[in-house]
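Here is the structure we will look at, set down as structure tokens.
Excluded from the complex is one protein chain; the other protein chains are retained at their positions.
Entry: subunit A
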Amino acid sequence: MRVAPYLAATGVAAVSMTLLAACGDGDGGKTRAGAIAVTATDKSCSVAKTDLTAGKVTFEITNKGSEVNEFEVLRPDGSILAERENIGPGTKTDFVTKLNPGSYTLLCSAGQTGKGPTTTVTVTGKAAGAGDPRLATAAAEYKTYVLAQVNDSYTRTEAFVAAVKAGDVAKAKELYAPSRIGWESVESVAEKFGDLDPRMDAREADLKPEERKNWSGWHLLEKALWKDGSVKGKEKYADQLLKDLGEVRTRLNTLTLDPVNDMAAGAKSLMDEVATGKVTGEEEAFSHTDLVDFKGNVDGAKKVYDLLRPIVRERDAALAADLDGGFKDVYDLLAKHEKNGSYVSYDTVGEADRKALSDAVNALGEPLSKLAKVVAG
């Protein structure tokens, strides 16, 4: 889980930061041929060269400050085009990205707050594929989808919360998994809210001992429903969950979603969620409704792919064919476990079926990891 740098990097903030740009102490040190040296300190962000050529650009970032730094490439509207986090003090790292002609703001953020000194660079030359206007359209449509999914989750969670507060265990059990589908389908975006995500969706097993006393969210209620058979005294957690989900919805409105980082890389991370948490049955340790979450994650990845598919087909037809086949195989396997409009309890799914699901997830996750490169052009 990570804090969304997007929150701090809104358009207005970025413009003012540009004015504060602390450019050019010029000390790039020894830099590999072709790489652009960036030297970050706690208070400065110097870039060896500000006239860049469009295409693949390698930044060699050296953190000479005392805090962990973060390097961001911002578009003129202040949204993040690309970023590299966790650059430790005294370390040097390569960051490779593709840039189209235009003006960009490079931001070094000591302490990784999303704020910090900037330098403006101008990129000239021939546009790479990332300039395709269809990508911006896809990103806008994806945002509409994300909002709709969170809305759906909110509405269903409202009903779930009502059942919990009424002490109706049977009804709450029935409403639990459906309340999570919307959230699971956009989990890669929702996870950007580093303060809210752990409150809403943390698993008890993942917490440090000192964190357990502050545990809350869906999985706390899951444990109460399935393990204790009672949600007495859990009303405040139910209220908190709905409140947090409402805040996710509000904050999402201010986000600009990016076709490479949020969509393509996000789709991959949704499949990673399936591979690490759902296929193993760890996500829903008490309710065993893992397959419902599984489907939510896959649906979210599929939505991204559907929006990007025309471009992927054009740029890499073989990858598109692999992805078409990969999604079909996963859905076909999932269908085997459907029952009465939902899915069977995961503890009834045998080893051989789990292996088949895992193989299918790997078969889809691997080509999906290539999507970002294709979309970045």
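In this section, a residue touches a chain if its C-beta (ideal position, glycine included) is under 8 Å from a C-beta of that chain, and two chains touch if they have at least 3 such contacts; residues count from 1.
In this section, contacts and distances are computed from a predicted model.
The unshown chain of the complex is recorded in UniProt as "Deferrochelatase", chosen from "Putative tricarboxylic transport membrane protein", "Deferrochelatase", "Formate hydrogenlyase subunit 7" or "ABC transporter substrate-binding protein".
Between the chain not shown and the residues A:Val260, A:Val298, A:Ala320 or A:Val349, the one that touches is A:Val260. Mapped onto subunit A, contacts with the missing chain fall at residues 56, 58, 82, 84, 94-98, 260-261, 264-265, 322, 325-326, 359, 362-367, 369-370, 372-373, 376.
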